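One structure is given here, and the rest of the page talks about it.
Yeah, one chain of the complex is gone here, protein chain that is, but the others are all in their spots.
Per-chain numbering from 1; labels A and B assigned in written order.
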Amino acid sequence: MMASLTPQPHIATGLTDVAQPSREEILRVNDLTVSFPTDDGLVRAVRGMSYVLHEREVLGIVGESGSGKSVSSMAIMGLLPKSARITGEIFYRGDDILTMRAQQRRSLRGRKIAMVFQDPMTALNPVYTVGDQLAEAVLAHELIPRKHALARAEEMFALVGIPQPRQRLNSYPHEFSGGMRQRAMIAMAVINNPDVIIADEPTTALDVTVQAQILEKLLEVKDAVNAAIILITHDLGVIAGTAHRVLVMYAGKPVEVTDTDGLFERPRMPYTAGLLGSIPALESDVDDRLRPIKGAPPSLIHLPSGCPFSPRCPLATDVCRTDEPDLLGTDAYDHLAACHHWPKLARADDPTMYFRAESEIVR
Amino acid sequence: MAIFIIRRLVISVLTLLAATFIVYVGTAVSGDPMQDLYGLQDAGDAERQMDERRRVLQLDTPIPLRYLSWLAGLLRGDLGQNIRGQDVSALLANAVAATLQMVIAATVLAIVFGIVTGIASALRQYSGFDYALTFAAFLFFSLPVFWVAVMLKQYVAIEFNNWLRDPVIPGPVILVASAINAVVWMAILGGDRQRRLTTLGVAFAAAAVSLEFLSATQWFADPGLGPVAVLVLAVGAAFGVTFLISGFRYRPPLVSALVAAAVGCGFYLVSEPVLADPSVWMIPLLAMATVATGLAIGYLLGGLQRRQAMVTATATGLLTGGVIMIDYLLQAYAGYAQRVRGRPISTVGSQTPNFQGDFWQAGLDSGGHLLLPTLALMLVSFAVYTRYTRASMLEVMNQDYIRTARAKGLTERTVVTKHGFRNALIPVTTLMAFDFGAVIGGAVITETIFGWQGMGFMFITGLNQVDPAPVMAFFLVAGGSVVVFNMLADIAYAYLDPRIRV
Partner (left out) sequence: MSTELERTESARASATAPAGVDGIAVVARTQGQMVRRRFFRHRAAIAGMLTLAFVILLAYTSIGFGPVTGWWDKTYVSTGPVIDGGRPTLGLVPNFLGGDGIRLGEHPFGQDNVGKDYFALVMRGTQRSLVIAFLIGIVVTVVGTLVGAIAGFFRGRVEGVLMRLTDTMIAIPTLIFAAVLAAVARGTGNIIVLGIVLGLVTWTNLARLVRGEFLSLREKEFVESARAVGTSPWRIIHKHILPNTVSVITVTATLTVAAGILLETALSFLGLGVQPPDVSLGSLVSQYQTAFQSRPWLFWWPGLFIVAIALSVNFIGDGLRDAFDPRQTRVRA
């Protein structure tokens, strides 16, 4: 009896607690390129991206701003402006989204492929109640009475952990806290039982403590509706406990694709090594230096020849500056990297050492 | 929220009173009230008149005390006497109706047209339509109201009245007008190349045929719509309203709208006894009946789209009612034309002197006199509203929640009308009060040019004669209406934006 009064410790839901991915292909992206013509020239945001997403899989896409990670997902959703030039193929369960008519694409959007955006403060319309906006997501695709749609919305609120779901249906977005708003966005994304949830930096705008809750909720929800997740972020920490596989993007192209453990323990692309080296870790010595990557990402209008990372790469040689490396297999199974010198990284104990700051070399 | 509005109201009234002091003193010191009496031949008579005037205007007391005495009178309900000793309240009663008609008509039209074109312009940014509208807006901003008014007097009134003697539309005019009509519809409906060309062709043909028909039958000399035209317009309204509100994906809203149109047309066929010469109260009554009927039709026939069906049915009902009223007005024209000797658009005064006629003819009379001054007043307001709405809509369409709405799979129409429109309207309400003040100022000018004996006229005359009482009366009404409009704008803002409802 005493036990029922003390609060139970909350065991976080991790990747091992959710259902494992199957072999069934939900989404297959083939050589996707996206360019925008502007007055300054052609901005090549995505320059040839390919990957596969399986049922119930969590794929993390990591990259800096301007790497093309968001643009590629917007292409899947069909939310890019009309001026965008898109080539390649995006197969959803065998049908190419890019050749579908607008009406068909719209029927997929929000129903089979849903998106959660970065900033929950501005992603909800301030003049309508949250319940109204969730019900709208249902009514856009199904012809059911409004009452039923609102009941579904209430169910979703309960699913994502919003307290007092029935009353909360009538609240306005400004009456919710940031974390609750993001939960509502997740509810809106899953209300139609989608096959794919694209989460574009879902935790970037939130407090650290809330971040963990949201990520955990995402995983729980994924199981509830049997969906796969594409998790886009610039934060490797978010990927660590949440994704099955990771795709690292740089300058519009994937440069490394592998399972999460492989990425953290055996990076085969200098950019990834650099990213890992620049994360401050709790276990590191107080005297250890951070090892940032020098320089800034290249302009997407005037890309340098050869590998786009070469100006900032400590392993760069002449061949790197003339030939852009393709995404090819490395020593590990199903681990692809776009680097001419991946064996060098394979041989090193600590790949981040190449990014040592000047002051460290003295010691 | 009610407390918020009442507080604002109290502050506005106090501010208004403070402003009255400035206006009173300004008027009193602006010149010499005896000016016109100095040159009089008869010295004794002049002396007597000056004494009389001195008494009426209390010229022997210092100005601040005169103000207080006026204020005291105001609190008693007495607006004082003008320089000739006439009671200002009586003068005001006559003048107010005329001026308010003009000002409200101009404001409502400017708001409706301005918002519609502003939104269309924002949705078709950088198109030819957008550029043309932007240029037009700038031009209207820069036009002096008095110049436009005089131009309208000449071209619209005199030329149009002349043309009405033989209302045949020349061929070239038909071609140009149809071309413009075609281009406008193409711009509004947009779409891909095929759809644009179709719209272009259809709109051109429709306009050309209609205009030729009107010209050949000399329709303008004896206009009227007739049951056929009413039916066509009502059905067209039904389709248009449904297109805007819910689209054609599901049947019920369209069906409800068409039923409402049919009911309206049916009513039209039997409406003669009711509408031949209705009293003033009949019209609002009928409007309410239309709304009730529309709501009922939508409710009964709406099925799963009940809400939208109610809106489409009611809107169609009201539009059909409007078409019916236009038909009655047009049919009354033949009789009216005789009274004004075939020159319906008038340039002098707010109504034809000693006019006696039935409800519709009186309506035509008011309309004919209102047309030009309202048009002149409307242009500048329209430009302001269209620019402001455009900017607001552009900003709204760039917001994240629009992207979310699209990501949910909503049709573009719903994204624009449900999510975009309401948010874009919010800042526009703040514009309404300020613009209304400007319109009242403009009314002063148009009344002078068109010879209306309205409040503006009272103001200018009073100011020139250094006569505070009528000036203050005008200012109270003008300032008071701005306060009322401010309040309406606040209420609209609170209705549209739940964030400020405390």
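Convention: a contact is a pair of C-beta atoms (placed from the backbone, for glycine too) under 8 Å apart; a residue touches a chain by one contact, two chains touch by 3 or more.
What you see is a predicted model; the values in this text were computed from it and never measured.
Visitor: Taking the entire complex into account, which one of B:P167, B:G363 or B:G437 touches the absent chain?
Guide: B:G437
Visitor: Quick one: say which of B:A19, B:L65, B:V232 or B:A334 touches the chain that got left out.
Guide: Missing-chain contact among the listed residues: B:A19.
Visitor: Which residue from B:Y131, B:W163, B:F213 or B:F248 sits in contact with the chain not drawn here?
Guide: Residue touching the chain left out of view: B:Y131.
Visitor: Looking at B:S142, B:Q194 or B:Q356, which makes contact with the chain not pictured?
Guide: B:S142
Visitor: May I ask you to list the residues on subunit B that touch the chain which is not drawn?
Guide: Answer for subunit B: residues 12, 15-16, 18-19, 22-23, 26-27, 29-31, 125-126, 131, 134-135, 138-139, 141-147, 150-151, 153-154, 158, 434, 437-438, 440-442, 444-445, 448-449, 459-460, 463-464, 471, 474-475, 478-479, 482-483 touch the chain left out.
Going forward, only the chains that are shown with their structure count from here on.
Visitor: For the complex, which residues does subunit A have touching subunit B?
Guide: 77, 79, 106-111, 114-115, 117, 119, 122-127, 136-137, 140-141, 143-146, 172, 174, 185, 188
Visitor: Can you list the subunit B residues touching subunit A in their complex?
Guide: It is residues 250, 304, 307, 399-401, 403-411, 414, 419, 422-423, 426, 496-499 of subunit B that touch subunit A.
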